[in-house]
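The next block holds one structure in the form of structure tokens; read it before the comments.
Omission of a single protein chain aside, the complex is shown with its protein chains in their original locations.
So, chain A:
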Amino acid sequence: MKSNTLILHTAALFIVPLQLMFSVFLLLRGHDEPGGGFIGGLVAASAFVIHAFSFGSEATLKVMRIWPGDFLAAGLLLALASTLPAIVAGQPILTAHWWQIPLPGGDYFKMSSVLIFDVGVYLTVLGTISIFVIGLMEAED
């Protein structure tokens, strides 16, 4: 299924990259402001849904380069990996670990096992929804 309206085509070309950037923004700021991995993942997935609606699911798969199932697997692995620092330190799993990474200009980047976990959630949500939508669209054709 693929829509042939010019408006959607043109709009999608602008919306999709913007929306993907926005999703990463939501993911990164999520710990302090509204957002987070779950919401970010949903936004990113919607971006691909829009893309699929305007250019067809095959084109979307090409743009994604990676099969959605691999996003899913990577997400789960990252979420599991985020438990490692606590295990190594002998604490109960999922105990948060924080590292301050200095950035040029005197600022610090708040890197943490929690962030890795959140990225895992982001990828899992993205992968799941993409599998749903792209799978259904493929079944249509």
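Everything that follows uses one rule, which is that a contact is a pair of C-beta atoms (placed from the backbone, for glycine too) under 8 Å apart; a residue touches a chain by one contact, two chains touch by 3 or more; residues count from 1.
Heads up, the rule we're going with is that contacts and distances are computed from a predicted model.
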item	value
Undepicted complex member, UniProt protein name, chosen from "Thiamine pyrophosphate-dependent enzyme", "Multisubunit sodium/proton antiporter, MrpA subunit", "Sugar ABC transporter ATP-binding protein" or "NAD(P)H dehydrogenase (Quinone)"	"Multisubunit sodium/proton antiporter, MrpA subunit"
Absent-chain interface as seen on chain A, which is shown	1, 30-39, 42-43, 45-46, 49, 68-69, 72, 75-76, 79-80, 83, 93-94, 96, 98, 110, 112, 114, 117-118, 120-121, 124-125, 127-129, 131-133, 135-140
